[in-house]
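One structure follows; several queries about it will come next.
All protein chains of the complex are present and in place, except for one that has been dropped.
Each chain gets a letter, A and B, in the order it is written, and its residues are counted from 1.
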Amino acid sequence: MEALSSLAFGFSVAFTPFNLALALAGAALGTAIGALPGIGPINAIVLLLPLCFSLKLPPESALILLAGIYYGSGYGGRISSILLNIPGDPGLVMTTLDGYPLARQGRGAAALALSGIGSFVGGTLTVLLLTFLAVPIARLAVAFGPAEYVALMVLAFALLSTMGQGRTAKTWAAICLGLLGAMIGIDGGSGVERFTFGSLEMLGGIDFTTLTIGLFAVSEILIVAEGMRSGAVTHLGSGDRLKIGELVRCLPAMLRATGIGFFLGVLPGTGAAVASALAYTAEKRVSNRNDTFGKGDMRGLAAPETADNAAQTASMVPMLALGIPGSGTTAVMLGALLMYSITPGPLLFTQRPEIAWGLIASMYIGNVMLLVLNLPLVGLFARLLLVPNWILFPGVLGLSFAGVYAATNSMFELLLTTGIGIAAYAMRKMGIPLIPMLIAFVLARLLEDNIRRALSISDGDPMALFSSPVAILFWLLAALTLLVPVLAPHLGRRIRTVSDSEGG
Amino acid sequence: MIRLLLAVSAGLALAGAASAQNFQPANPECIAPAAPGGGFDLTCRVTSQQLNELGIVKPTIRTTNMPGGIGAVAYNNIQARRPNDPNVIIAVSTGSWVNLAQGKFGRFTENDVRWLGAIGADYGVLAVRKDSPYKTLQDFVDALKKDPGSVTIGAGGTVGSQDWMKPALVAKAAGVDPRKMRYLSYEGGGEALAALLGGTIQAVPGDASEVQGQLEAGEIRVLATFSEERLPGVFANVPTAKEQGYDVQWPIVRGFYAPPKITDEQYAYWVDALKKLNADPKWQKVRTDQGLFAYDLVGPDFDAFAKQRTDAFRKLAAEVGLKTTGN
């Protein structure tokens, strides 16, 4: 096996004490930065880039450090998602759905441990796939055309529409609001400004992070302030660690989520937020027999966490194999390579194997390190909840605003965050679900742009949307998703009478 | 020869430096009018770091991100809040002028700031897949002439952006209505390149630096570079558009501007700093490593250039029926 010997060579690069130390430093720093709301790995990477350069770090070492930050951040962000119901970035929104109920049941430490293990499984399996199949997979991914994207998006919306727990009309209203929100800004196909109302700040559209912080952090703090719903969980349940049986029960969910996360991560344009949302809704479809999802089901936590990390890792595939960035963060890492006079591209594996394989080997090591680093600390993280409410929530609010301001330097952006937060608070009071809105916002451009691209290529012939086997497969899956509940009403009704009620 | 010229200009710059010594910035700041990680961001961070490391600017320059409207928010913020702050420079590129010309910067025009200078340039190229039937720019133009809808062009910018302008200029030079071009807009250059390799689109009017890796690997063919002379390195065998009979040039100039009401002395300080930077061999290496080519245009020359380019873009946009300022 050629890949095995190359990987062995990669490990010989990554296993030097210096590079190991860098991987550890990156993982720890990434965890810390991921825990800060509004500040993502991209900030840390951009800041460290000139530093690596002036410290004359060799390129493989620099890349090992930066990659450590990248996947470490995935581990840090879940702390506030699980313990406080406050996701710091869009990929972690689904984590709150079952993670927070678990924390309220006193299983915060167990939930953190499970999400760490899920991330490890997703990350490691993805690196394995990447090791052996990077180039053929990347080739398949770029062949994914507009028609296939459209069908995939339709499937995503079909799954999304089944997510809401209240009235269908309210879920659809939320989806529409998300779609409209994403249309704010300059339209690519015509250069026309839509919904900007002359505001220059709106030209570039609403920022993803601003939206997430407003929708979830600000509105959650307002909800807690209003009801004084004991935001902090009073008992830590530290004796109730994650049991082996619980973990085993989550393994199938993790495997499915790895598949979904890997697939969506490899595709250019989709990302961790889409991956975790689809992994959760798909898992709910498959396993939600007793209507336990959303009430602290371990599988509902394992699926999005696994998919999130799998997608993050998988977005490295097009970068390494083809030199094409699959996400914003990998684009910055490509920039890092350029600064070292290394042209990222298909030749990277043959011309500079120490960089390509050293990085891949360091991803195995980094995932193990993150698990070892994080598991013993879950009890400590869970103690965050012992901080009194009157310090904890103002602190989170202040930190969120500071993060938004630091990344944008804009008062407007702060006002927008608060405005979105208050609107989201009102929506929660009125029973409008926020998560379908956020996911619709993420998917909107992919859907609209690709429909328009497909119809542009076909000169307006809509049959082009059903032109390939892959597209047809997704259309069928979407139809199944929507029709199964209609065709099997008896089954659905029986399940519903067993569980006490909807919502939660 | 170029080195000699640079050495001479470095000498001149040093001579000119004495007059600008009176002003020293305090807490200097570089505004990247984009989110962390974008092109503007790297321009700011790398340039400031080099200005400090080479001892050209003594106090540490901090980078601030001010995303929004592809530079529009930063442009307006400077006008409204810091019109006479001598400690701030703001990154700019050819793409900003394209938007300025189309009124996407609000009520301000290219005459409302002081253009300091360029630090380098990337160049537009036209790339097709390795197995494409188009072997030369002429093949591409012939296909466009026969049926503009037969060639699907895709790039990272919107209609009216600089990625759209490049093929539009080619079409216009060939007598084809740019509005008839089949153009797909993508979220970024990377996505467009993926679509090219995957066969969704047939041509990418991208930038030299972003297609270099694919060209080296033989995955793509570059039909033309939109530069005045042939580009070095892997591009040495690629003819310019001008050589092939279509005088289309598209340098993506990266540089800086300063607030409108700084004094001439303060303006001279920053112009001088950029001059020294451009002349330093260490910077030249860093610039090349970033995928940028030399583009030493600073001070009043750069000011004239910025205004002339913006005006040309305004005319071009008006010709193809896009919204513009001043008409």
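In this text, contacts are C-beta pairs under 8 Å (C-beta built on N, C-alpha and C of every residue); 3 or more make two chains touch, one makes a residue touch a chain.
Operating definition for what follows: contacts and distances are computed from a predicted model.
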item	value
Undepicted complex member, UniProt protein name, chosen from "Tripartite tricarboxylate transporter TctB family protein", "Ubiquinone biosynthesis protein UbiV", "Cysteine desulfurase" or "Cytochrome P450"	"Tripartite tricarboxylate transporter TctB family protein"
Touching the absent chain when the full complex is considered, from A:A3, A:L47, A:L128 or A:L477	A:L47
Listed residues A:L65, A:V127, A:L397 or A:L434, member touching the removed chain	A:L397
In subunit A, positions touching the absent partner	33, 36, 39, 43-44, 47, 167, 169-170, 172-173, 176-177, 179-180, 183, 187, 189-192, 194-195, 218, 221-222, 224-229, 388-391, 393-395, 397-399, 401-403, 405-407, 409, 411, 414-415, 418, 421-422, 425, 429-432, 448, 451-453, 455-456, 459-460
Touch residues of subunit B, complete complex, unshown partner	29, 62, 64-65, 159, 164, 179, 181-185, 320-323
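We take it that only the chains that are shown with their structure count from here on.
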item	value
Geometric centre distance via CA averages, subunit B-subunit A, whole Å	33
Touch list for subunit A against partner subunit B, complex	42-43, 45-46, 49-50, 53-54, 139, 141-146, 186-191, 200-204, 207, 268-269, 318, 322-326, 328-329, 331-332, 335, 338-341, 343-348, 407-410, 412, 445, 449, 453, 456-457, 459
Complex contact set, residues of subunit B against subunit A	31, 35-37, 41-42, 45-46, 49, 53, 64-70, 72-73, 76, 102, 104-106, 149, 152, 154, 157-161, 164, 182, 184-188, 190-191, 193-195, 197-200, 209, 212-214, 216-217, 219, 286, 288-291, 322
